[in-house]
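Here the complex is missing one protein chain, while the rest keep their positions.
Residue numbering begins at 1 within each chain, and the chains themselves are lettered A, B and C in the order written.
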Amino acid sequence: MSEERRDAFKLSCDWLSIQEVVDTVSSTSCGALSVFIGTTREDEVEGRKVIGLEYEAYESMAQSQFSRLCADIRDHWPSVIHICVHHRLGWVKVGDASVVMAISSPHRRDSQEAIQHCITQLKANIPIWKKEVYDTQEASWRENSE
Amino acid sequence: MSEERRDAFKLSCDWLSIQEVVDTVSSTSCGALSVFIGTTREDEVEGRKVIGLEYEAYESMAQSQFSRLCADIRDHWPSVIHICVHHRLGWVKVGDASVVMAISSPHRRDSQEAIQHCITQLKANIPIWKKEVYDTQEASWRENSE
Amino acid sequence: FVKLCVIVLYFAQSKDLTGLKVEEISPVPTPISSGDLWGLLLQRHPRLSILQDHVVLAWRDLYIPIGEEEVPLRDGDEVAVVPPLSGG
Partner (left out) sequence: FVKLCVIVLYFAQSKDLTGLKVEEISPVPTPISSGDLWGLLLQRHPRLSILQDHVVLAWRDLYIPIGEEEVPLRDGDEVAVVPPLSGG
């Protein structure tokens, strides 16, 4: 029953496919599959309307920080089978997914706790940045609060 | 900015589309969308291999219990925007999703907590039953432990 | 005592044990407790006794434990036999 465990990470300028991320973590040894999707909210900041986000990453370090994050998840939740994170780069318009992640485990509690940890740690440690772009053609770099 | 909040429930004998469930809860006022997918694990019980599950429901009551569950979720997490649960009925082979649920909210903590509550309460309160079917052609009704 | 007709729905094990998905029972005396109603079903289908202590009834979208409590049935009401749930 031993199965190779996948840690899959992709930075992509294309639209993210939820089905592709889910398929990557599917396993007949798993009864539970938790998914988190982060999207750009429609927002107004001081009278300016956010029309989208512009993402960039330090790609090689993002990959290595992701590997570290996966090791950390597997330490805390050894029953986790597969982990997959796809993150958009470049222009992401309001409403589109900027990140899709999925984690599979035999029982639901593990994948649910692990996915919360995964998004929190991604925001804290993976070198990715976003700039909010407004309808006034202005833009400003964001900072994760956590 | 006030938006009609959707509580969508479907019992279906067809393959469940994750994208359809996700689309149902999408909203430009939401930055976070949490999804849970329950699948049939490959399992062996006393030397018999599980090949699939046979689901049935008390459909009218399942719908009313779902409405009650949604009211409960909205009580606990008032910021939740949309809730969607699709559950399979009939024959579900090993590896297929038996339930797909998604909840959207402006910030991630709410949809993540709400989705955990949703699957726990669905298992406890929504009148659905499954029978495990083995490769020996035997079968047995299951009982949720929680 | 008024007597009335009740539609009983059987799910999961109770469906297998009775061989029925639905049946009409009449006459059912009223007022009746959920325990006595379950007793009526046991008389008709003795094999249901293996569900004793693992079953509740459902009536008007409410789960009703089997016991002393009176079920204010009306003529033509639907009552379901609810073995342990296993959705999800």
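Operating definition for what follows: a residue touches a chain if its C-beta (ideal position, glycine included) is under 8 Å from a C-beta of that chain, and two chains touch if they have at least 3 such contacts.
Computed from a predicted structure; not experimentally measured.
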Touched by the hidden chain, restricted to displayed chains: A
Sole contact to the chain not displayed, among A:Glu4, A:Glu46, A:Asp75 or A:Glu143: A:Glu143
Where does chain A touch the missing chain, residue by residue? 38, 55-58, 60-61, 64-65, 87, 98-99, 119, 122-131, 141-144
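We adopt the following convention: only the chains that are shown with their structure count from here on.
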Looking at mean CA positions, which chain is nearest the middle of everything shown? B
Roughly how many whole angstrom separate the Cα centroids of chain A and chain B? 23
Can you give the whole-Å distance between the Cα centres of chain A and chain C? 49
Report the inter-chain centroid distance for chain B and chain C in whole angstrom, where each centroid is the mean of the CA atoms. 27
Residues of chain B engaged with two or more neighbouring chains: 38, 119
